[in-house]
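The next block holds one structure in the form of structure tokens; read it before the comments.
A single protein chain has been removed from this complex, and every other one stays in its place.
After this line comes chain A, so read on.
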Amino acid sequence: MPRVLLIEDDPSVREGIGLGLRRRGHEVRTTPTGEAGLAAIGEFRPDLLLLDLMLPGMNGVQVCRQVREAGQLPIIMLTARGDDFDVVIGLEAGADDYIVKPARTEVIEARIRAVLRRIEEPAGRAAVEFQGDLAIDRAGLNVAKAGERMALAPSELKLLLYLSAAPEQVFSRQQLLEQVWEHSYHGDARLVDACVRRLRNKIEDQPGSPRYIQTVRGFGYRFGPL
């Protein structure tokens, strides 16, 4: 069972979610502040971070950036605000998904599983695939550009693997939400857009005129053609 670190300032939410997840077999560590959370990462070695956006002191977005700079720990934001602005900022900062509070434990767990789930391997493919300057290692789950290994967040990696598995095929944002994020069909397409933006910033030579992740106006995204 995955180890989950929950950073949440409200004691009842902290306790409630902690209780719910532990009952489902998760190993949960909770901290009330971002600073304490960042300190706990090294020692607790979580598989996933549940991060409240509104925190006293260091806020969730700052924590998110810092965790992203350090590595590829999957991050799910918890947002209590109806303010869509928060979600966008959090996604830009590198979060992989978000959950709006209040949420049932089953919903939270489903998201945790979805973020942690690996993309299914297309059968009979070479271990390492070369697309332009990119070397995509589907088995080792890493991507290198011109020989240099890229630090991709879990959602970015999954999106890239999914798109590049079927080059030149167009996927709608709703399809990508279903397949990569395992959201319902009517999920929030901004998840896809934010992730595409982050991915482009990392792998494209010119993020303004992308070569790998291309937009097909009115339909969605595709990988290539290179």
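Just so we're on the same page, contacts are C-beta pairs under 8 Å (C-beta built on N, C-alpha and C of every residue); 3 or more make two chains touch, one makes a residue touch a chain; residues count from 1.
As a convention for this text, contacts and distances are computed from a predicted model.
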- According to its UniProt record, what is the protein name of the omitted chain, chosen from "Phosphoribosylformylglycinamidine synthase subunit PurL", "Signal transduction histidine-protein kinase/phosphatase MprB", "Quinol oxidase subunit 1" or "Polar amino acid transport system permease protein"? "Signal transduction histidine-protein kinase/phosphatase MprB"
- Message: From the list A:G42, A:G71 or A:G218, pick the residue that touches the absent chain.
- Response: A:G218
- Contact with the hidden chain (one of A:D10, A:E35 or A:E182): A:D10
- Residue numbers in chain A that touch the chain omitted from display: 10, 12-17, 19-20, 23, 78, 80-84, 101-106, 108, 172-174, 184-190, 218-219
